[in-house]
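Removed: one protein chain of the complex. Kept in place: all other protein chains.
Then we have chain A:
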Amino acid sequence: MAASSAISSSSFLSVSQKDAGVSSFYAQPSSSIQMSQKKVSKKIVSVMAPQQSERKPSTTGSVKTGMTMTEKIFSRAAEKPQLNPGDNVWVNVDILMTHDVCGPGCIGIFKKEFGNDAKVWDREKIVIIPDHYIFTSDERANRNVDIIRDFSTEQDIKYFYDIKDRSNFKVNPDYKGVCHVALAQEGHCRPGEVLLGTDSHTCTAGAFGQFATGIGNTDAGFVLGTGKLLLKVPPTLRFVLDGEMPDYLLAKDLILQIIGEISVSGATYKAMEFVGSTIESLTMEERMTLCNMVVEAGGKNGIVPADATTFKYLEDKTSLPYEPVYSDDQARFLAEYRIDVTKLEPLVAKPHSPDNRGLARECKDVKTDRVYIGSCTGGKTEDFLAAARVFLASGKKVKVPTFLVPATQKVWMDLYTLPVPESGGKTCSQIFEEAGCDTPTSPSCGACLGGPQDTYARLNEPQVCVSTTNRNFPGRMGHKEGQIYLASPYTAAASALTGFVTDPREFLR
C-alpha cells in the first residue's frame, strides 16, 4: 500500500490545534506509519518524523489531556498520540466481520472498487460468519451463503464458518451460528482492538474492552481492500453501575433501564462506557448483553474495561497478544449516569420501541401468545441457564408456545451437556422439555429479525410475543402488527409459565 503521504493535507484532519507546538508534526507524513500488516506498536508513542531534532519538553505546548478508553483505542489505531472527540481519523482495523446478508454486497463493492482480481488486505483478519438466513428454503438466501463461500475460497479467508448441509447443522463442523456470539467464543474479540462488522450489534464485542461498531457494505468493502476506515472519534457517556446485582435481575434489565432513560437517540454518535462494582461482577456473556443493545440507544459503541474476568475468558480462546486500555482519571466524559442496581426491578420494553420502558409487574395483564428465547442478546448459554432456573423454580409447564433458539453450536451443546445449578444434575434441555418448551432449534439469528417467510418462530400473525431479542419496532419479527415485548430471559421464562407478561420474582423468591 502506498505511503499515505496525502494524509498530510489537513483539509479533513481536524486534529485539535490546541497543541500548537506539535501541530506541525501531525501535518507531516510520518514515515514511521507502517502500512504493513504488523501489529501496531503497543505503546502509544509520539508519532514524530525521524528527522526532528531533540526538543525540550517545555516547547511541546500543553500537557496531554486524559482520554477515555474509546479515545485511547482510536489513538492507537490511528497512530496519533492525542485525539479529541469529533476528530475524523483513519484507523487500522484489527478484525472485519461480515455475514450472509451483507457479505455479498460488500464483496460486490470490493470487487468493483478494487478490481475482480484484488486481494483482501489480510486473510487472517476477516471473519465471515453465515448466521442470518440459514435454515430456510429461500433460494436467494441460500445463494448468498454460496457467494460468501466462493469469496472465502478465492481469497483463502482463514475464518469462514461454513455451512453446507442445512438439514442438519451438527454435521457442519465449521458452522458456528450468530456472528457476535461466535466472534467471542472463537477468540476474535480482544481488549484494545478495533473490530468492525456489517451488523449493528457488532457493538456487542465492546464487552471485551475494545472498540466495536457496525458499518455498512460500502465501508466494509473499503476495509476489505485497505484494512482502514475513516471514523469519527466519539465522545463518551459514562454509566456507573453500583450495588450488588439482585438475583432476579439480568444485564438485559440494566440496559433496558438505560435505554429507557436516555431514549433511542440518547447516545447517537457517542460511546457508552460501563463501569462500577456491578459491572465488575458481571460475567462476559452478561457484559455482552449489555453492550449488545447500545445501538438501540443510538450508541456508536459500548465498552467495558477488561479485567480478570475478561482475561480468564480469553485464556483458552486466543493466543494473539493484546493490550487493554483504560480511561484516564482526568478523561473527559460528556455525561455521567449513576445507577444503583439494587433499586431496579425487572423491565420490559413495550411495543414498538426499545425505549418504551415498563415494569414487568405493571404489564401483568398483557396476555402473550408466545415466548421467544434466542438471538445474540438473549440466546447465549447463560441466558438459557437463566431461563432454566425459572422453569426449575416453578416446576410447571409453559402455557404458550416457547421457542428456543440457541445462538451457536456451542450454546446448543451446552444446553444438552451443562448441568443446571440446584437441579440435581439436569441439563437445560431436560428442564425445557419438562416445562413443555419447543425443542431447541438449529442455531442462527432465527426470527429475531423476521427473515424469510419460512423462518422458525417467525411472527406471521399479529400476535403478542415476549422476546429476549433486541428490537421491537413494527414488523421486526415478521408481522407489522405483531407486538413485541423485549425482556430478560428470566422475565421471558416467567411469562411463558403464566401466559402473561410476568415479573420473574413470582417464581424466583
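Some points to look at:
The criterion applied here is as follows: a residue touches a chain if its C-beta (ideal position, glycine included) is under 8 Å from a C-beta of that chain, and two chains touch if they have at least 3 such contacts; residues count from 1.
Criterion: contacts and distances are computed from a predicted model.
One chain of the complex is hidden; its UniProt record names it "3-isopropylmalate dehydratase", one of "Prolactin", "AP complex subunit sigma", "3-isopropylmalate dehydratase" or "Transcription initiation factor TFIID subunit 2". Check A:264, A:341, A:373 or A:386 against the missing chain and you find that the one touching it is A:264. Note that of A:217, A:429 or A:469, the residue touching the chain absent from this view is A:217.
Contact residues of chain A toward the unshown chain are 1-2, 4-7, 9, 11-12, 14, 88, 90, 101-102, 104-105, 107-109, 112-114, 132-133, 138, 140-141, 143-144, 147, 198-200, 202, 214-219, 222, 225-226, 228, 230, 232, 264-265, 268-269, 295, 298, 300, 353, 449-453, 471, 473-476, 478, 480-481.
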